[in-house]
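Below is one structure; the comments refer to it alone.
All protein chains of the complex are present and in place, except for one that has been dropped.
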Amino acid sequence: MTDYDVLLVGGGHNGLVCAAYLARAGKKVLVLEANEPLGGAAASREFAPGYTVSSCAHWLTHLSPVVSKDLDLERHGLQLAARDLDSIGLAPDGQHVTVTGNTVQGAGLSPEDMQAYTEFHRKTIKFSKLLAKAFAVRPPKLVESNFTDRVNLLKLGLGMKMLGREDMSDLLRLALINMYDVMEENFDNETLKALLSFDGVLGAHMGPRSPNTVFGYLYRRVGDVHGYNGPAVVKGGMGALGTAVADAARAAGVEIRTGSPVEKINLQDSRAVGVTLVGGEVIAAPLVVSNADPVTTFEKLVGYRNIETGMVRRVSQIRMRSGVAKLHLALDGLPQFKGLDNTQLGQRLVIAPSMDYIERAFNSAKYGESSALPALDISIASVHDSSLAPAGKHVMSVIVQFAPYDLREGWESHKEQFTQRVIDTISAYAPGFSSQVVASELLTPVDLEREFHMKGGHWHHGEISLDQVMMMRPFPGATQYGTAVDGLYLCGAGSHPGGGVMGLAGRNAAQEIIKRGAQA
Amino acid sequence: MRKYDAIIIGAGHNGLTNGAYLAKAGLDVLVLERNSYIGGATVSRELHKDWTYSNCSYVCSLLRPEIVRDLELPRHGLQVVPYGGGVTFMQNGDHFGNYYDHQRQYREMARFSKRDANAYERYTANVQKQTRLIRPYLMRRPPDPTSLKLRDLKDLAEFASSFTSLGEEGLADTLKFWTKSVGDYLDEYFETDVIKAHLAGSGIIGTALGVYSPGTAYVLLHHYMGDVDGNVGSWGFARGGMGAVSSSLAKSYQSFGGEILCDADAERILVKNGRTVGVALKNGDEYYADVVVSNLDPKRTFLDVMDASDLPADVVKKAENFKIRGSSGKLNIALDGLPTFNGIPKGSPLSVGDMHFSDSLERLERAYDDWKGGTWSKDPYLDMLIPSQMDPTLAPPGKHMMTVFVQYAPPKIKGREWTDEDKAGFEKSVIDQIARYSPDFKDLILHCETRTPREIEAEVGLTEGNIFQGELTFDQLLFNRPFPGYAQYRGPVKGMYMCGSGTHPGGGVMAAPGANAAREILRDLNKTNTVPEGYADD
Partner (left out) sequence: MSNTHREQSDVMMLESPFHSRVKAANELNEWDCWAGYTTPTKYFDVELEYFAVRSTTGVFDLSPMNKYSITGPDAQAYLDRVMTRNISKINVDRVGYSVWCDDAGQVMDDGTIFRLAENEYRLCAYARAMDWLSWCAMGFDVNIEDVSDQVAALAVQGPTSCSCLKAMGLEGIENLKPFGIAHFDFDGEDLMVSRTGFTGDLGYELWITPHKAEAMWDALFSAGESYMIKPIGSLALELTRIETGFLQAGVDFVPAQDAVRLGRSRSPFELGLGWLVDMNKPVFNGKQALLREQREGSRYRFVILDVDGNKPAHNSFIYQGKGKVGTVTSAAWCPTAKSNVAFAQIEMPYGEVGDDLVAEIYYERELHWTRVMAPCKVIESAVFNPPRRRQTPAPAY
């Protein structure tokens, strides 16, 4: 007899979602989280006295409405300080481009581009709806599919056929190609092309020219299907989302222990039987669910030596090279961007003036160098939420691409220089900006790896690329949340459908565990 | 003017193959060729006295053996001589040799890494698994997943079941092959950079992508699925140059009564009442037929020789969006003697094969960065051969012919046309690279023909000088080639067909598109099929 039915390793948002669903199905669940705060990469952080930012993801764009409703996250404290924000692509000449849901505006835009964008948005949403359906269920297995899989596959196939011959053939082509070509096909305005193509490479080790990036873009647009007509800001920072999910889980009866890093997942006869915490405490349970990324789960927690070699090979070959850094800046006032008024400062600001600019920024990452001119996704959340900074002051959070995990010269000696480079890049658009910076913190992929226990510092627990999604995620043999280790399940972003603070990996995993019941 | 049963625009190898099968079925066929010589991109040309250049395509492997045998090409003068070997020269003075003999190959690899040498066996087996999957589809029309017709659904089901027969591991590998980059794929097997670089070349040839661009693993596979005499993956020279392929096809075609008209530049495919009726030439002549087959690439077919008003709007859009990128150039060089290469003895089997000078994936990728930046690679990837070492017909005794395929070369230089200075700079970057590894090379050059995408497009008519008539990425393969919904050789206008490398299964001098198109045409005309089935792989 054990005290728990399920041990959940990792109190990230997916882990907590999974735990909550399991508890609601009557399981006795214990969540073990290494850090003090809950929510994993949905985290807030006071990086300088009085200044708080979302330390990993800074926009909420994807959260599944089903998860949100099922867990009643609002009741548990989830509040949006702002939602349906614009994305503004900053142009060096001040002719910025503003995307609001399915429309785009900007002084430099032709009417054709504006119309083309609305049409483009309509089409992509149509495709993303299909994706969203596939995201809500477990992916079918590649070969030995069972009845459920075949039904799911049939539904997906039928959904594709329902698109109509024309759109279906478009989807077959689009999903594989790159943003660069699609942008060239559809638009003239360079800032618009860059702004949209940046969505295709966000968080990825890819440039706009890389095939598969349209898939990355469709992936982002699943957020629109989930009801986000633009990014949202969580009140209190993304950490508040983590707290809300944790509260929901507790309310469902989940027990949560923070500051309890798991040393290893214990096996008996190739079956998971519990965990050992750092410090030696052993906790037994018939099921263990890992919210950690697949590489960390198998390399570190299970141990490669305890699984078979073919599986080791598959796990170790998962591509998890992050090229994203996070820069946090404490500002003694609101910055002044050329061509933007103060009401626009709370929107999502993107510095990526051309597709070639992003591509060049990516080129460096291929060779283990940081971008000389990085592409930036900027959030000044304090505009919407005054609790994040002292009165009159502001916090800026910047997603910086590209900053390779395996920087050739090593990050320690490069951090300061890179921070300055990002500040200078922003200053080109916001004169006098650098003098407003009173404190800064750069989280490189190496820091993110350490902070959030994500291998390679990869936000999505593995590259979102066609060879690593759907029935290939995280790797064949573990695509339905269960693994070759009996009693061990995966529920993190490394599993289908992936990252982006959606909560679906956690929900799908819970459903699979509940469905398998006694066989689990 | 006399009315033909079918007119084919373009006397490339696919046009001639298509013509041969239509003529064999008893059709009255005319092939129209813009140039004064036939062959398209499979030609042998004497551009320097007593030297024969295969100045476009230069080696042979993918040409379907079923067609070679069925059209009796050997009787019509085609002889393919396989070559073994190959080498990548390294910056440190060493080199990586690619030997034909398995044990010798193992030892050469083991010199760099015993693990890699062993992993190569796994790699070979896995590549073989994948080629076995694709090869049966080379001589068939691709399935059409967008169609609801019974025949198409049956095709699709069969196609799907051939995948599951690979087992889970094999199928996962298939998906990787079709979506991954060749660099990432090779990283899964090898640790030695020069070995990866040597193998990766096949993943980018003719493609405007880098070794780390997703999708390039398939291009690698495309170069592995051919065979010479049943040796899957091996390559050979056409004796007398690649023109021997087209001339033997032409002779076979003519033996069935087919006609060829050279210097006949097509202006327009004539459409009346929603169906094709013939072809008008630039000189004003018109030729009539109910069936018109285009051997041209999809862009030239739909945006050039067809009138937009005769086409559904979506086809025009699709043709505009079809990716056919200029990415390569070519140097054809007459040599006063056989050059010496550092580190290998003269006449070594290594120098009879394909020679390369890029010893790391990073150098290959950086060469692609230059292309993205709108210029030719300063440190280019070369696929260089001296076929006159095995074919005495190409150069006078003691002299040699060298063919150098060069990547990357963009269709335009930073958005503008190529100039003669650009061309000279491009040529210099290639010659300098070779000379770094061959001390006597420069002194041996008697004549050099340099072809940038500009020349290839102008002469052969391939848009942007793309050798495959369209990128070989999965969005343009199988049922997506050239466009979804039009992948079974039938054009959007009744009576109009496509037979070029822009259709399934793509480029590389296979002749399969021409043959597969003929099968569909004959089917539509209710004629007895003359096109052979593919050999069954055991």
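A few remarks follow.
In order of appearance the chains are A and B, and numbering begins at 1 in each one.
The definition used in the following text is that contacts are C-beta pairs under 8 Å (C-beta built on N, C-alpha and C of every residue); 3 or more make two chains touch, one makes a residue touch a chain.
The shown structure was predicted, so the numbers you read here are calculated from the model rather than taken from an experiment.
Within the whole complex, the absent chain has one touching residue among A:Arg313, A:Arg408 or A:Arg450, and that is A:Arg313. Within the full complex, the residue among B:Lys3, B:Arg69, B:Lys114 or B:Arg436 touching the omitted chain is B:Lys114. Looking at B:Pro145, B:Gly170, B:Gly226 or B:Gly508, the residue that reaches the missing chain in the full complex is B:Gly170. One of A:Ala25, A:Ala284 or A:Ala484 touches the chain omitted from the figure, and that residue is A:Ala484.
In the full complex, subunit B touches the omitted chain through residues 92-94, 103-104, 106-108, 111-112, 114-119, 121-122, 125, 128-129, 132, 165-167, 169-170, 343-345.
Mapped onto subunit A, the interface with the missing chain covers residues 267-270, 299, 303-313, 316, 484.
FYI, only the chains that are shown with their structure count from here on.
Averaged C-alpha coordinates give centres for subunit A and subunit B that are 41 Å from one another. Residues of subunit A touching subunit B in their complex: 141-144, 161, 165-166, 168-170, 172-177, 181, 185, 206, 209-212, 310, 317, 319, 356, 359, 363, 366-367, 465-467, 472, 475-477.
Subunit B contributes residues 145-148, 164, 167-169, 171-172, 175-176, 179-180, 184, 188, 209, 212-215, 314, 320-321, 323, 362, 365-366, 369, 372, 473-476, 479-480, 483-485 to its touches with subunit A in the complex.
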